[in-house]
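Report on the following structure.
Yeah, one chain of the complex is gone here, protein chain that is, but the others are all in their spots.
What follows is subunit A.
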């Protein structure tokens, strides 16, 4: 469960002040698959960063899994990110100098008490889930865009987080690959009960999720349940 209340985010640079988010109130129940849409620059990534504790709101509060984030102490945030949240980025963000397996292991590297053999075992399982068992020793630049995004998803799910935050996970992919990624996310949501918040520009992808929120200029303009569409999938 994610609750955002009265979130405001203002980017302050020397000359200009950009209001990226204002008065955002949003609750994402546990197990929900939520998609967020809106024109470029309306604050979707900013919102996701705040949910994922990568960025601090200018005002308002965030609570994750019933725990309100009161202090933005680095170590505590790092711990929550590591245990509870998995990220999928539009541009994959894989470490080019690490093999697929090592990339997937990364979140467990920062979790205490996970042995090296345990890490690699779980990474292999995660890669199996995304259908990439045959590519563990490859390096990111030897993979296609869709494969890279699947590695990124494997990395997001290896730590078995309650929440996955995906920022345009299919943005760089063609429709077939996008479909593939979407199916993996849907599967995670249905079978593992993972809460997923996904930013997308693609109406078709958004329609497959339970709930769709639209943003405009840093403000939420609509919130709709899309159960009807869900049945078709």
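The working rule: a residue touches a chain if its C-beta (ideal position, glycine included) is under 8 Å from a C-beta of that chain, and two chains touch if they have at least 3 such contacts; residues count from 1.
We adopt the following convention: contacts and distances are computed from a predicted model.
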Item to check | Name under which UniProt lists the unshown chain, selected from "ABC transporter permease", "Sarcosine oxidase subunit beta", "dihydrouracil dehydrogenase (NAD(+))" or "His-Xaa-Ser system protein HxsD" | outcome: "ABC transporter permease"
Item to check | Sole residue of A:6, A:91 or A:222 that reaches the chain not shown, by the stated touch rule | outcome: A:91
Checklist entry - In terms of residues, what is the contact footprint of the unshown chain on subunit A? => result 49, 52, 54-55, 74-75, 78-79, 81-83, 87, 89, 91, 93, 95, 97-99, 102, 106-107, 109-111, 116, 139, 155, 159
